[in-house]
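Sharing a structure with you now.
All protein chains but one are shown at their positions in the complex.
Let's look at chain A:
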Amino acid sequence: MSASNAAHSIIEPSTGARRFAGLLVILYAIITMVPLAWIVLTSFKSPDDAISYPPKVVFKPSLEGYCNVFTTRSRQTQEFIQTLGSPQGLCDNIARSRNMVVAGPSNYVPRFINSLIIAFGSTALAVALGTLSAYGFSRFRVPLKDDLLFFILSTRMMPPIAVAIPIYLMYRTVGLSDTRVGMILLYTSVNVSLAVWLLKGFIDEIPREYEEAAMIDGYTRFQAFVKVVLPQATTGIAATAIFCLIFAWNEYAFAVLLTSGNAQTAPPFIPIIIGEGGQDWPAVAAGTTIFLVPIVVFTVLLRKHLLRGITFGAVRK
């Protein structure tokens, strides 16, 4: 035993330890924020600033990247441009300064809408199916319950892309290739195993007495499920929804393989921007920044549940 004359608590960390932990957290936050900040800054740079070395932190902001990601442009001669009337809006103005005219909208908006429909659609479906089956596994005597649960989990054990080729062939045969429905089904099937396992944990924590009380009060089991179980499972449902949404929103490999002209999502579209008329990094950064917004909003809206969800089961009321 070392002779320590300072009284210390076994629960409260010492001031030094707390400062050190705080420093680590701040450091980690900075490291993770740098790429994000880089992307957001780049989206407001002009193409020249974007590729300058050393990188500029202070620069003259420009909306060229955002214009370029939403429009297609064509290069014209000075003489032709002078025959046109005054520029149509901000983007046309920027384009003309580079001897170009806006030819029309780009595919970014439809791709973005595809992403929204597919990601939120598959999340809703996975969470709905997951909640129902988790409830079933939690409350009823299901034959071979443990084997079934393991089987459901096992679908998550290999990387989804390992089955990409068979799925590509299957989808081509049944006509789901390059359709939103096809992508929703695919992402749902990947996410539903996660949803079942996460939600089963949450629903196991809800005492059966609640439903039993409701059923004695005259409600059917399904009514009891909707009125009593679901409101108490919101935390779990929200946490699960965020995990599912993040996967579906970010998914790239299947999207590249299975979608093209019709159901293409934003992730495979953004790199294509590079190919069109030089390496337009501000446009790529702008597309990425906008792409980040929905998931950030969704996570911020549900963050209360997410925090409680991550520590679920750790503290009982």
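Keep this in mind: a contact is a pair of C-beta atoms (placed from the backbone, for glycine too) under 8 Å apart; a residue touches a chain by one contact, two chains touch by 3 or more; residues count from 1.
We adopt the following convention: contacts and distances are computed from a predicted model.
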item: Record-based protein name (UniProt) of the chain missing from this complex, from "ABC transporter ATP-binding protein", "Twin-arginine translocation signal domain-containing protein", "Putative transmembrane protein YxlG" or "Xanthine dehydrogenase"; value: "ABC transporter ATP-binding protein"
item: Touching residue (missing chain; options A:G89, A:P105 or A:P207); value: A:P207
item: Of A:G218, A:G261 or A:G278, the one touching the omitted chain in the full complex; value: A:G218
item: Touching residue (missing chain; options A:V228, A:A241 or A:I270); value: A:V228
item: Positions on chain A where the hidden chain makes contact; value: 207, 209-210, 212-220, 223, 228, 231-232, 317
